[in-house]
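With one protein chain withheld, the remaining protein chains of the complex are depicted in position.
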Amino acid sequence: MDDTTGSLFMPFGGSTIAGDVDTVFNFILYTSTIIFALVVFGIIFFSIRYRRRGKLALTPDISHNTKLEIVWTVIPTILVVIVFFMGFNAYLKMSVVPKDAMEIKVTGQKWFWSFEYPEAGATTVNELVVPIDKPVKLLMSSQDVIHSFFVPGFRIKQDVIPNRYTMIWFQATKIGEYDLFCAEYCGTKHSEMIGKVKVVSEREFENWLEESSMSGEGMSLSDFGAKLYISKACNTCHSIDGSAGNGPTFKGIFGKQVTFDDGSQAMVDENYIRKSILNPQTNIVAGYQNIMPTFQGLLKEREVDALIAYIKTLE
Amino acid sequence: MSEAVAEKNYLNDPKGWKSWVFTLDHKRIGILYLASITAAFFLGGVFAVLIRLELLNPGQDLMGPDTYNQIFTLHGAVMIFLFIIPSIPAALGNFFLPLLIGAKDVAFPRLNLASYYIYVFGSMFAVYSIFTGAVDTGWTFYTPYSTETQTSVIPMTLGAFILGFSSIFTGLNFIVTIHKMRIPGMTWYKLPLFVWALYATAIIQVVATPVLGITLLLLIFERVFSVGIFNPDMGGDPVLFQHFFWFYSHPAVYIMILPGMGIISELIATFSHKKIFGYKAIAFSSLGIAFISFLVWGHHMFVSGQSELAAMIFSFLTFLVGIPSGIKVFNWITTLYKGQIHFDTPMLYALSFLFLFTIGGLTGIFLGALATDVHLHDTYFVVAHFHYVMMGGTVMAFLGGLHYWWPKMFGKMYNHFWSVIAMILVFVGFNVTFFSQFILGSQGMPRRYYNYLDQFQPLHAFSTIGSWILGAGFIIMAIYLIHSLFKGRKASDNPWGGLTFEWATGSPPPHHNFKVTPKMTHGPYDYDKVLVEQTDY
Partner (left out) sequence: MSESHTHPAHLAHHFSDVEQQRESAKFGMWVFLLTEVLLFGGLFMAYAIYRAWNPDMFYNAHKALNIYMGTANTFVLIASSVTMALSIRSMQLDKRKQTIGFLIATLALACIFLVIKYFEYSHKFHVGQLPGKYYSYTGIKGTNPHIFFGIYFGMTGLHGLHVLAGMSAIVWVLIKTVKKKFSAEYYTPVEMVGLYWHLVDLIWIFLFPLLYLIG
């Protein structure tokens, strides 16, 4: 089985199991369309043929037909047993992770995904980059509520649960970009908890991995910060144009006085930004909720520097 | 009214508001329920229209994400707990169960009235929660989100908890009534099939609802005392909540659909003037569904991280529960064979039930099969499937029943022309709204999304237009039904030529149901032996 081109119902499929899932889907679709057509035909035919004409009369006593009843019990039973086995087979294939799979750690939190490549030490946010034709195993957990990792193009989905690991694997078969969704309702920005899965060639992947495990060398600190502002998903809550979000806008924030919800005040300087990134719970700016997760461990020293440098430029 | 002296019936005898508020008459309690659930239906419907309006375009149209999350939660909670669970059993069931078995009332009239006021009390909590920071958890209240969110989870869960008792008392009352109150000669196999369906429903209400009660109670403990049972940070397990919740809520969907199936059996038999095909198969498939429904809750959790073995067992049992529903559909269609079918409005609803419920049932197969469920779980496909079964199934059956028994309940006929127009609008609007959602879902659109990617826009817009057609249908229906109460033509005692006992008394029935206690002279569907001419067409 391989990738599928997609249909009215199914999107383009780019993983090894997409074909299996689509086969099951199409089998059910075709058999149930036939059954549905028979049912509708029966309703319409009988309705026309036996509509009341003229005076009401007694109708015949037809209340049993053992043969007919056996037929319409046994045939659907056989059909659903077939469907059950087909579905179960493909499901087993989804569940058994190949031994040589590359492992990536996935963390879901309100409201972004972060991916960690343990061997290379690289981390990304909302963008999962994987090589083509190689099994990839995702080891997932959540920092807060339940999320669900869903890539329609790969036909995979798995809940991501706090304090527990769940697993899922896939092997991409077509180069390209695939949508990634959170499928378990998780609050305000549930519908923004989306991202991309980028399938690239083996070589491109190696290059990418090498580049992203570096800390923006060959780039100015503030340019690197601008890149991180997007890739670490700061932009989901903090705007740079002054518009309101879940967190204060970054525009012109540097050097300003902020008031916290307990009434105290502070000046936004390098140390304040650093503390707000690594320990966001200590002080909450008045008017905002305590929802920002800590980025301790998610950002390297140079990356924090870069973000501070970038925020300084936003006047 | 043209008669000089209006005939005494349950509506005008006794008189005065007190006689309604403290009534012990099952018919009046049924009417009170009918009024309440209709109000709930329109409230939930307004939420539904707002949801669709917001989803017309991606991004913000008329409300922010938090408001949207609250509105879809309220739509679900109001429609399920306030409308669909009590709809057929508590309103139509209350009114017609005693009539159908020739009894003067249900076994415990006081408990019946209590259950209505418990319903009102629970609903008040639910409505109160709307004004105190409406809950935003989805009607499923999944932990740990529901223990963390700042919105008013406690009033809504407390409301659902209280509504549960109302449901339990109704179920208990019906079980005892069906066992003990049948008139002499009415054996189990001479019961109308609606009664069998109410019986199977009542069993689920009594067995499953207490478990929901304790689950919601634990959730409230969790929020108030931080007990930690569902909190992963304190050694608890959030997935355990899902097990508890679905142990009730899966059987609960059969609380919603089984009574609807019962109504369809009555409608198909009456309007094709033919003995129902496979009486026992229909009766026992209701009980079979009720039984298996307790063993399939795990199919809501195929991607929650439960073991592959559990997933396999739940998937298999899920397919088993589909067979009895299929058998019912085949029996109904075969009943049409050699009948004398007349297409009054209730029959049109029954036929659209067959059409829509078949789609709802068949799409359930996609969700029962493990591999396809992984892809479709928590997408619009599930939303569409659920609405095809609940709205295309239960609501269509409810509307069929409402139009069938309206002349009996109020003694008035509604306008035939407008009722057909409304029926067509509801049928077309429903399909436009929800069929598009099957495609949205299988293309990968997740449910409970405030915003969406551009590629989903055309289908979302299509679905939103459907919701307007649907809304128009319901508004027309409300108008001609209310109109009929005041200006409707007087209905005869047996407008459709039915053979069950409710047609053997006045329209509307007198205070104690029957002037002369009816006798079992024929079975409920003996259209091969007894001929009663239809008077209203």
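To keep things simple, chains are lettered A and B as they appear, and every chain counts its residues starting from 1.
The rule is simple: a contact is a pair of C-beta atoms (placed from the backbone, for glycine too) under 8 Å apart; a residue touches a chain by one contact, two chains touch by 3 or more.
This is a predicted model, so every value here is computed, not measured.
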Visible chains in contact with the missing one: B
Sole residue of B:I37, B:L55, B:A134 or B:I229 that reaches the chain not shown, by the stated touch rule: B:I229
Given B:L218, B:I469 or B:L499, the one touching the chain that is not displayed: B:L218
Option from B:M63, B:V120 or B:L240 whose C-beta touches the chain left out: B:L240
Touch list for subunit B against the chain that is not drawn: 103-109, 111, 168, 172-173, 175-176, 179-181, 206-207, 209-211, 213-215, 217-218, 221-222, 225-229, 234-237, 240, 244, 512
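One rule holds for everything that comes next: only the chains that are shown with their structure count from here on.
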For subunit A paired with subunit B, centre-to-centre distance based on mean C-alpha positions, whole Å: 33
Residues of subunit B touching subunit A in the complex: 65-66, 69, 136-138, 142, 144-145, 148-150, 232-233, 238-239, 272-279, 281, 303-305, 308, 311-312, 315-316, 319-320, 322-323, 326-327, 329-330, 333-334, 336-343, 351, 354-355, 358-359, 362-363, 365-366, 368-375, 377-379, 438-439, 442-444, 446-453, 497, 527-529, 531, 533-534
Interfacial residue positions of subunit A with respect to subunit B in the complex: 8-11, 17, 20-21, 24-25, 28-29, 32, 35-36, 39-40, 42-43, 46-47, 50-52, 56-65, 68-69, 72-73, 76-77, 80-81, 83-84, 86-92, 94-95, 144-146, 148, 150, 152-153, 155-159, 161-164, 166, 179, 181-192, 194, 289
